[in-house]
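Only one structure is covered here, and it is reproduced in the block below.
FYI, not all chains are in this one, though none of them got moved.
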Amino acid sequence: MTDTAAPAGKSGIRITGAFHRLLAFSGLLALVVVFSLASPNFMQTQNILAILQATSVNGVLAIAATLVIITGGIDLSVGTLMTFCAVIAGVVLTYWGLPLPLGILGAILAGTTSGLISGTVIAKLKVPPFIATLGMMLILKGLSLVISGTRPIYFNDTPGFSQISLGSVIGTMVPGLPIPNGVLILFAVALLAAFILGKTALGRYTFALGSNEEAVRLSGVNVDRWKIAVYATAGSICGIAGLLIASRLNSAQPALGQGYELEAIAAVVIGGTSLSGGRGTVLGTLIGALIISVLANGLRILSVAQEWQTVVTGTIIILAVYADILRRRKL
Amino acid sequence: MTGIDKNFPGVRALSQARFELLPGEVHALMGENGAGKSTLMKVLSGVYARDAGEVKLDGRPVEITSPRQAQDAGISIIHQELALMRDLTAAQNIFIGREPRRFGLLDEAQLNRDAAAIFASMNLRLEPTVPVESLTIAKQQMVEIAKALSYRSRVLIMDEPTAALNDAEIAELFAIINRLKAEGVGVVYISHKMDEIKRISDRVTVMRDGEYVGTVPAAETPIETIISMMVGRTLSNQALTIPNTANAPVALEVKHLNRGREIRDVSFAVRQGEILGFAGLMGAGRTEVARAIFGADRRESGEIWVHGQRVGISTPRDAVAKGIGYLSEDRKLFGLATGLDVRNNIALASLDRFTGPIGVLDEAGMEKAAKEHIRQLAIKTPSDTQEARLLSGGNQQKVVIAKWLLRDCDILIFDEPTRGIDVGAKSEIYKLLNNLAAQGKAIIVISSELPEILRLSHRIAVMCEGRLTGILPGGSSQEEIMHLATMREAAMAPDVEVRHAG
Amino acid sequence: QDNYDIALISKGFQHQFWQAVKAGADQAAADLGVTVTFEGPETESQVDRQMDMLAAALSRQPDAIGFAALDSQAATPLLQQAQDAGIPVIAFDSGVDSDIPLTTATTDNVAAAALAADKMAELIGGEGKVAIVAHDQTSRTGIDRVEGFSNRVKEAYPNIEIVSVQYGGGDQLQSTEITKSILLANPDLKGIFGANEGSVLGVANGKQELGSDIVVIGYDSGAAQKAFIQSGVIAGAITQNPVGIGYETVKAAVSALKGEELPKIIDTGFYYYDNTNMDDPKIAAVLYD
């Protein structure tokens, strides 16, 4: 690959890297400009908030997927794991009637545990990530249905629950800026993930594993342990996604989630993270997730027929990534 | 280490191998390609588990089953095949697994300071924050060395550390080794460069076909003896005949090749039957020139003429179609399809020749051709269907050479063709290059080993900082070459232009 | 203003049932001179996607909204938003558990499925094993139809045993495979109820591929199902009136915009049809291709 320029920095701290990634916004910006010109309803506060809200769940899932993908792995279970965690929250809060913090803890722990299991199967049993997480995807899908009794669990007995995603802490402090908490949580998760990737040993090994796992092993690092840690971290983040979606729908919908993994991975790849591992940024993933939701929202606002929406979405995803490739080649 | 056995599927890599290292000693481990040197050292450093035998450290038997345990036991290793994390920076690579932390977080500043300190102690000018991916192999090799040094081990294994280094860097490395030696560190030194053995080592252990042959003191033993221990016979080291090619027709002419700072107005010509050597320091731009000619990289301007006709080459395919072959300097990355077997790697550039009417391959023909080249180049492999990645480094290189021999190009560019190749095979490759030249092929040899350049070349082109600083006749002295190789732009005297033209 | 902009958010899009609803809506749009858009998520489990669609529709500031809720509760905040913005909401298909919608154009799925059970019992002689191939384990229509059928069997036909309930996602191919497995596992099976169009087409396919002669009762219509009923592979089917649902929804929206009074429920009805009554104009009118 000598003819493509060096990629953007990956620790998320370097200056050239930052400039570089600012430019990556261009695809997103272009979309926003086009939609704003095409419809006066697009650039309304409410609609912007709707877009952000629509990004929150997929964004969080995509961040989880980013961590795994940087190690050179893949996680197909993010969607159904999210649902599983939502169901666990439902069991803890509604079936058992325990207080809210325990429900939150339960969801996140469920995610961590599932990630630990996937990670262990991958690292210790050497099952390829695709298969291990495909298996987990199916297992979790089934378990969600089993545990919930194949029906939604509502959080009506936990009054604050829907505020997790829909309330607006900022809105109460700064009237007129009703940014929903779900969006704040997305950004918080993004910051946390960027911090982990850039500043901690876990992040360093995440990149190192994706770069050359054998070299890391030869350097005497306990590769298995770190790999499992990455999957577990991703799992915890899926737990947060589970809370977000459950709060948004005020219910744990046990059948939801399959197919979401593809959209999450798409956001990651659109964001410039390479599926072969070793490089990627959380910011890129955020932009990727935003591109997807802006597209969906904008086409709906323009009342494009649904069958054409998919055609246009497919085309623009390809073009956006192609534009990004051109831009990088020039730099 | 005594009685070490190690088997791979279909290969007996080590059989009753033996090795001994004293503190403060530099002990060279010698042997032909595939003799089992790297395997023995991987057993010692915990990469492979041995099938039989005993390892003792300070007289006590030890079990080393992982690289981590080897580190803890004070053994570190520089692997023959670079084991770097390409997406990380140099400093991050060096301290992988041992990152300095503050409040549990990575202390990147400290990391870079530590790396810079190591580089300084090696007299190496390298930014700690540069991604290793963007470094040349030579620099990457220096990073590996820095990493091994950073462990401050009692035993340091260096598996062909100088394969990618130039003389100045080698001298620097030897200074480091001498320093370590004085501190009582035991160094295992593997190399195919005979002169280095004499220069640096105290004792030499020779291996052949996975077995221990003998240990001799380096100073008293003549090179010839060591070589005959290695190959089991004496090699004739006759000087190669260099026929006059001054009047042969020009096969390849390059005019005013340019690309940024890496290639600056390079012009030269190679005649049929001529070997043109390319000398220069690391990063002089020789590889860049070769890749630009071959169409592997874009060029900004410049003309390429083949057999008196101007040709447009924008991809390697164009180049191959015009009869140009290029053996790259990094076989793992650019040369070998590591998942394919030896046969298919040899046939890779010539598959069209083995393709029948509906696209069906002539497998028998490929096998015949592959076996012929395996024999011709003495490639050590259990069969032509062995996966290429399982061969020893030197044999992999030979496979790539075989690929271009089979393609039968008129113009061949060899970039570091003998990197990691044992003496026996080296002299065979020299003979081969000579034969090819005698058959009328035009050959460019890029090499960082001056003796090699001097021994092979009819004429010697020297580069410095992307410019061709001169072309010398064969038989010039090392000093003349080094003069041109270090002729930086500021110091460039006007009379150089004259030489350049000549 | 006459050219009203009405956004319909349905539970699905690609299935023929929803396409028939869309056709009815489009027909009403043409008749009444309004603009209608029609959207629905990929599967009936994607509640959050439906929320995104509803949110986008609201941003568009339509004159009225038609909404078939996948989950009433989840939609409440957005419906509240619509009400606050003065956008009238008409519910269709299964109802919305809320008093925001001005009216609901719907079918009683439970009662309809119970009718299917009655017909099944009649055709197999009141005893024997039957199975259900349904489209979705968690969606309202999936639950209502499976429960409507099985509860009726439990109440009224003690000699009929439901040996298997399986779900094929409404995917014809998957439903075919499921049907074949059920038939092979239960050689003495008497009949299968297919709970939506894709499911029953799969059942008919599977029956044909194995050369079985079980009784098949279907749901919904569509060209293929009608042909199967004509050829006797499917004994008969329940049809709702999806075209009517779509039409009535749009019509109700326009009435609401004009300030007219609306009934609480617009029952669009359901029918059992088979070879004998398919061409009856009243039935033919509610069947779609």
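Things worth noting here:
Every chain is named by a letter (A, B and C) in the order it is written, and numbering of its residues begins at 1.
By our rule, a contact is a pair of C-beta atoms (placed from the backbone, for glycine too) under 8 Å apart; a residue touches a chain by one contact, two chains touch by 3 or more.
Small disclaimer: the values here were computed from a predicted structure and weren't measured.
Look past the single copies shown: the full structure has A x2, B x1, C x1.
Here is the rule we use: only the chains that are shown with their structure count from here on.
Both chain A and chain B are touched by no common chain. Distances between chain centres, each the mean of the C-alpha atoms, put B farthest from chain A. A summary of chain positions shows that the Cα centroid lying nearest the centre of all protein Cα atoms is that of chain A. In this assembly, the C-alpha centroid of chain A lies 44 Å from the C-alpha centroid of chain B. Separation between the centroids of chain B and chain C, computed from CA atoms only, is 71 Å.
For the pair chain A and chain C, the distance between C-alpha centroids works out to 34 Å.
In chain C, no residue touches two or more other chains.
Remark: chain A residues 2-3, 6-7, 10-11, 13-14, 199-201, 203-204, 207-208, 210-212, 214-222, 278-279 touch chain B in the complex. Per the touch definition, chain C reaches chain A in the complex via residues 13, 35, 37-40, 42-43, 45-48, 51-53, 55-61, 71, 73-74, 76-77, 136-139, 143. Against chain C, the residues of chain A that register as touching in their complex are 39, 41-42, 44, 46-47, 50, 53-54, 57, 145, 150-152, 154, 156, 162, 166, 245, 248-251, 253-256, 259, 293, 296-297, 300-301, 303, 305-306.
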